[in-house]
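The other protein chains are all here in position, but one chain of the complex has been omitted.
Labels run A and B following the written order; every chain starts at residue 1.
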Amino acid sequence: MSTTTAPAAARSPRGIALTAVVILAALGIPLVANSYQLEVLSEAWFYVLLCLGLNIVVGYAGLLDLGYAAFFAVGAYTAGLVTLKLGLSFWLSLPLAVIAASIAGVVIGGPTLRLRSDYLAIVTLGFGEMVRITVRNLSVTGGASGLVGISRPWLFGYKLNSIGSYYYIFLALALLAVVASHRLERSRIGRAWKYVRSDEDAARAMGINHATIKLSAYVMGAIFAAIGGCFYAAKMTAIAPETFTFNQSLLILLGVVLGGRGKIPGVILGAIVVVVAPELFRDIGSMRMLVFALSLLLIMLLRPAGIWPERWRWG
Amino acid sequence: MPLQEILLQQLANGLILGSFYALVALGYSMVYGVIKLLNFAHGDLYMVGAFAGFGCLSLFSGWLGAGWAGIVPSILLSMVAVGLLGVVIDRIAYRPLREAPKLSVLITALAVSMVLENTVLAFTGGQFTAFSTDLGFAGIDLGLVHVTYTQMVLVGTSIVLMVVLELFVSRTRYGRAMRAIAIDPDACRLMGIDVNRTIALTFFIGSALAAASGVLAGVYYGSINFFMGFLIGLKAFTAAVIGGIGNIPGAMLGGLLLGLLEAFGTQIPGIGGQWKDVFVFAFLILFLVFRPTGILGKPEVERM
Partner (left out) sequence: MALLEIAGMSLSFGGIEVLRDLDFAVEEGSITSLIGPNGAGKTSVFNCLTGFYRPRTGQITLAGGRIDRLAPHRVTRLGLARTFQNLRLFRELTAAENVMAGRHCRTGAGALDAVLGTRRHRREEAAIAEAAQRWLGFVGIPDAAERVAGSLPYGHQRRVEWARALATEPRLLLLDEPAAGLNASEKEELIALMRRIRDELGITILLIEHDMGLVMQVSEHIGVLDHGRKIAEGTPDKVQNDPLVIEAYLGRDEDEASEAA
């Protein structure tokens, strides 16, 4: 077992060189890729953002959130409602979505995060379904057919219309998510998440309020998803409740667990696999979820820390 | 319809729904009680049970007919098959993780649930499968409502299964072993109780009950699909929590209460059918917040 820590490795010259190559390649892809490939890769970057957000909850704080798609929905519907029903700028929907997701996170997480951790899984699952059913049943959210005709945002005088522009938007979001995760991970709050994950009683004895620390992880995860949801709505121009199903939450969770929860490169890899693999093996078609399910089971039984190489073992 | 009739009709509906919930909740609660595992795959065992029952009935209906003569052996066979499936799942997926962090076990349970669901999806193509039987609508009129014999048999079967289970757990050696493991597995090991075998037995019984419930639901609703276990799993958990998780009479009580609640809840003006699941989850969350030990559960030692 190696005893070096992640920070030391991340600062190694090889790590920096590798990161630079990956970023340059990602920036250059639109020069050579067709629009189908750009679609798939945009979605991959989008999933990187969502998976890194969920990774805060699952990977760092060790809480199982099965309703993560609900926060993605909160963001998407906020953007849809702000632009369509209120006729305001798309950019205003970002702070509003962050506020809405934070409130939803506190309302759901506040009371339940004090409970046993396994209850949280069920409550978040229930919450995910509640949000989906609610937007499906309300007329203001367009019912089952959802919201259509969401106008595309302007940025520096350009209307964000092409797939190329969304490719870069989602790439930028993914990079921001990486930077934010990286900074959070080695901060006072990020360490507190890990303390609570590792040993809740010992963390409390160190003066850490476990309930607020867990809540902060839950809300931070929610904010990542809500921001992603806003841009998702802008890209698609139409959103419907069936995008935000339990399956969606499962896919995001899969990305986190497959690559290696708690490890940023692992989560990035997992997110890309979840999006790109079904496109590469199109003939599996309807078997996609079965293949994912089996790989999740195998990962948990054979390599619970994920496919990314281990630096240290989980306690 | 006059109000009285609606209420009686919903009472009947609620009891039937509640007995399905209760049977599934029992397995959920038993497994949780013994190894503190939220078995996400439990609802899917109900679904697999329904399909297994359907398969048996298709085989038997040629010479036993699609009446009770064919249904009863189908239920029993489905219970055995799914019971064994539960044991296999425990052996392959859960037993290696007995000492692992809770998060790993939960994710594994989720993976098992996905595997079961998507396997059935792959075989059925996601279509609804008609579960047709020869059971008619014959029955008796109880005042204003017509109760079919089928409905009575469904509720009766559920009650019999629950009573048998309660007797098994409270009166037999195996039942005592289960309760002992729930309290302290290490002490049980020292006392010479075969812990893994007792856990396997718990999985067998819990899964068999879920299968029975699945077949009965198939008979009652007349159609089954790969996704039918998802919501009922969630609701059975809700029922188990309402009654007090780990508590057998609690799971029955919780199941029946939830069935009634849902049946009557949909009648409240402004709530209606499309909101009923929101209603159930809201109820779950309120229960978890204000009385996490459930109606019959014992409060834990006060710790801050």
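The definition used in the following text is that contacts are C-beta pairs under 8 Å (C-beta built on N, C-alpha and C of every residue); 3 or more make two chains touch, one makes a residue touch a chain.
This structure is a prediction, so every number in the text was calculated from the model and none was measured.
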Touch criterion as defined above, residue of A:23, A:148, A:202 or A:298 at the omitted chain: A:202
Per the touch definition above, residue among A:113, A:131, A:169 or A:192 touching the missing chain: A:192
Interface with the undisplayed chain - residues on subunit A: 1, 3-5, 8, 180, 183-184, 186-192, 194-195, 198-199, 201-210, 216, 220, 312-315
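Assume only the chains that are shown with their structure count from here on.
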Touching residues on subunit A, where the partner in the complex is subunit B: 58, 62-64, 66, 108, 111-112, 115-119, 121-123, 125-127, 129-130, 133-134, 136-137, 246, 250, 253, 257, 286-287, 289-290, 292-294, 296-297, 300-301, 304, 314-315
Subunit A-facing residues of subunit B, complex: 36, 38, 40, 92-93, 96-97, 100-104, 106-108, 110-112, 114-115, 117-119, 121-122, 125-126, 230, 234, 237-238, 241, 274-275, 277-278, 281-282, 284-285, 288-289, 292
